[in-house]
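All protein chains of the complex are present and in place, except for one that has been dropped.
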Amino acid sequence: MAASATAADAGGQQAVQLAPAPLLEISDLRVTFRARGAQIYAVQGISYTVEPGQTLAIIGESGSGKTVSAQAVMGLLPGSARVSGSVKFKGEELVGRSQQDLRSHRGRSFAMVFQYPERSLNPTMRIGAQITEAIRTHVQIGKNEAHDRAVDLLKMVRLPAPARRFYEYPHQLSGGMRQRVVIAIALACGPQVLFADEATTALDVTTQAQIMDLLLELQQQTGTALVMISHDLGLAATYAEDVMVMYAGKIVERAPTKELFAGVRMPYTQALLDAIPRIELEPHVLLPVIGGRPPDLASIPQGCPFAPRCPGVQEDCRTDAPTLKQHEAGRWWACWHPLGKGTQQ
Amino acid sequence: MLASAREGNSAVTATAPPAAPDDGILLEVRHLVQEFVLRDFGGAKGGVLQAVSDVSFDLRVGETLGIVGETGSGKSTLARSVIQAPPPKHGQVIFQGQELVGLHHKALKSARRNLQMVFQDPFSSLDPRWSVSRLVEEPLIAYGTGNLAERRERVKSVLDLVGLDPNRYGIRRPRELSGGQCQRVAVARALALEPKLILCDEPVSSLDVLVQAQVLNLFEKLRAELGLSYLFIAHDLALVKQVSDRVAVMYLGKLCEIGPVREIYSEPLHPYTLALLTSIPDPDPQVGRQDTADVIKGELPSPLDPPSGCRFRTRCPRAQERCAAEVPEMRPMSNGHYVACHFPLAGTWQAEAPPAGQAAGESAGQRIPEQGRIVNDIVNNQSTMRF
Partner (left out) sequence: MSLPAANILTTASVAPAAELAGPAAGRRWVRNLEIAIPATVLVLLLFFCFIWPMVYPVPKPVGGSLTTVNLPLWSKGHIFGTDIVGNDVMSRILYGGRVSFEVAAGVQAIGLAVGGLIGLVAAYRGGWTDAVLMRILDIFIAFPSLVLVLAIADSLGPSETHVIWALSAFSIPAFARVARAAALQLRDRPFVVAARLSGTRAWRIMFQHLVPNMLPQLLTFSMLGASLTIILEGALDFLGYGIPQPTASWGNMIASGESFISVYPRYVVVPSIFLLGTAIALNMLGDGLRARWDVR
C-alpha cells in the first residue's frame, strides 16, 4: 500500500501527517459477466488504493477492464455481472451491498463523469434543475438554497454566465460546457473520489486541456481524489501523479508518473508508449508496433496474458501468470522479465 | 492548354480525358463553399450553416496533405465536398485536370475511379451482410474491370497488400472482425481500382492505440509502395504530423494556415495552430502542463453565426479591431507556408505585384517559382508588412 506522509520542515510550518487512511481500498476485485451461456472475465483480480487528494490515472485499451472496474466500485454494473472481492470506502465494505445502500454513497462519497456529456444530461430538463436534483438527493435544503448552491457550482466550474445558464437546456450549450455542467453535478455533494471515465475523449483537444485544468483546480480546492480512466498516456503523463496500466482485466504496472515514464518496466506499457504518434518525431517514420490483439476474455489465460504478443516473451511467461508485486518503492509490476533490468533491450 | 482550361469557367468538357497534370498537381480546390440548410420543425428554413467557407488548396502527386481541425471546423464536410457527395455549393474541385463540380453522373463516376475514400467508423462503412471478398470486389464490379477470375485475383492481391490473409478472411463478415481489421478491409476496397488519391476521414480515430499504429504503418507502407497521395483528415495533431508532407489547419469552415509539415509544427504562424499545439498532452511528464489560458480562451462559437471578420477572433488573445472588421486573406509567408491572419505569430508577408497584363478584378494566380504551384488568388497589391 502506498503510504504518503508530509514531514515537518525546520520551521514546523506543516504538521507531521501520518499516512492518511486510504479512501478506497480495492482488494482482489473480480467481475464476471454471463453472456449467451459463456463467461466473460472482465476484471481478474485487481487491487489498488486511492488516497485522499490523489490523482490517479488508469490507462488501458478497450477490453482492459478499466471502465468495468470503476463501475464495479460505484455499483453501476448490470444484474448479469458477478462482483467478488473487496471494495472498501473508508473501511466500509461496498461489495454485496444493496442498491439502496450504494445510492447513499453515490454522489456523496464518490461520483463519476462519463465520456459523452449529452448522454449524462437529461435533454428535457433545465440544467439548473438537474443540479438541484443532485443536491437535494443527499442534502435536505430548500429550493432557494439549492438554487444558490447550484449557481455557485456553475461558477466553480467556470461556466460563463452561470445565473443565466441555470435556466437553459443542455442542447443550448457546447460540448465543453456540457461537460462542465456534468462535473458540477458530480461535485454537487462534495464527493471524495471523482472518477472521470474518458471524460475528455469526446472533446476537442483545446477543450480537453481546459477541462483537465479545471478538474485539477477543483481538486486542489476541494481535496477530491481524481481517478482518470483513459487510453491516452499523454493525458496521464501531463495530469496524473500516479499511473496504473491495465491489460486483459489485470493491473500490469503501477508507478508514480515521472518514474514510470523515466523507466518503463512492463513491455506492454512500453509498446503503448512506442505506438503513440509524437510531435517530436519526424514525419513518415514507421511506428514500432506489436501485432496481435488482446486476449479473449472468455477464459483466464494460463500464463501472462500478454505473452502471445510480448516481444521479450520467454518460456516461463507462458506457463506462470506473474502477479503484481511491489518490486521497488512505490513501483509495482507484473512481469517475469521486465524491461530496464538488464535482461531486456 | 491546361492553364487556360483552368482559368475558364467550367471550360473543361465532361468527356475530355483526364490529362496527366504536367506540373504534378493532382487535386486543386478553389474557393470551395459548402452550406447546409437547417430546417425547423415545420420544414421552414431555420438557418444556413456554412460548413466550408472559401477553402482553396492544392495537392501534388505522391503527397500527403493533412487537414487538422476540431469540432465544427468543416474538415469532414470538406472531404465529402471534394468527392462530390454531396457536391459543394460553390467553388471548383479539379481532379487530374478535370472539373468535378457539376459533372454529369456518368462522367463523375469515371472521374471518381481514381479518387476513393476511407471513413471514420470501420464497422458502419462496411455492409454488415456482405463478406469481405464481396466488399472488396464491389468497386471492380461497378466499373466492370476484368472478368470473374481477374477480379478474384485482384481481390486476393489487395487483401494481401493490407495484411489480411484472403483465405482466412475472405468469407468473414464485418461483425466477425475487429475494428482494425475492418479498417483494413475498407482500405483494401479503396485500393481495388488502383486510385491515385485516397481521402481518409479520421480513419484511425475510433481505433485503440496499438491498432491505430498498425493501421498508420499500413498507410505509410502503401504510400511508399504504390506512390499514393492522401488527403488525411484528423483532429489529432501528432497523428497528422506522422503521415503528412503538408498540413492545413481549419477552424469554423475556414483555412487558417497551410504549409510544410515541419514548419507548421516548429514555427506555427496562426494563433489557433499554436493553441492546438499547446493543448496536446505530451506523453512526457517532464514537459508538464502547459497553460492554455495564454493561447486560447472562451468557447467555440456557434457555426450558424460565426464571428465577423476572422472567425477565431473571439478566442484569440491577439485579436484587435481589425480582426472584427476584415476577413483575413491567405497570404504566403515563406516557402509554401501560408497563413490567414492579420497578426500572425512571426514572419513577413511577401510582397506581390499582379502579373503584367492582368485585368483588374480577374483572379490572378500567384506562382511561386520554386514550388511551381498556385495556392491562392491574391487580388490586391500589398506592401510588405513587418511584425
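Should a chain be cited, it is by its letter among A and B, assigned in written order, with residues numbered from 1 in that chain.
Methods note: contacts are C-beta pairs under 8 Å (C-beta built on N, C-alpha and C of every residue); 3 or more make two chains touch, one makes a residue touch a chain.
A quick note: this is a predicted structure, and the numbers were derived from the prediction, not measured.
When the omitted chain is restored, the residue from B:Ser125, B:Gln181 or B:Gln212 that touches it is B:Ser125. Contact with the undisplayed chain is limited, among B:Arg60, B:Lys75, B:Arg112 or B:Arg246, to B:Arg112. Contact with the omitted chain, checked across B:Ala85, B:Ala224 or B:Ala293, is made by B:Ala85.
Only one of B:Lys75, B:Arg151, B:Arg189 or B:Arg223 touches the absent chain when the whole complex is considered: B:Arg189. One chain of the complex is left out; on chain B, the residues touching it are 83, 85, 109, 112-113, 116-117, 119-121, 124-130, 138-139, 141-143, 186, 189.
To be clear about the criterion, only the chains that are shown with their structure count from here on.
Listing the residues of chain B that touch chain A in their complex gives 70-71, 178, 180, 208-214, 216-217, 220-221, 223, 235-239, 241-245, 261-262, 265, 275-293, 296, 298-300.
Here chain A touches chain B in the complex through residues 61-62, 160, 174-177, 204-210, 212-213, 216, 231-239, 257-258, 261, 271-279, 281, 283-287, 289-291, 293, going by the rule given at the top.
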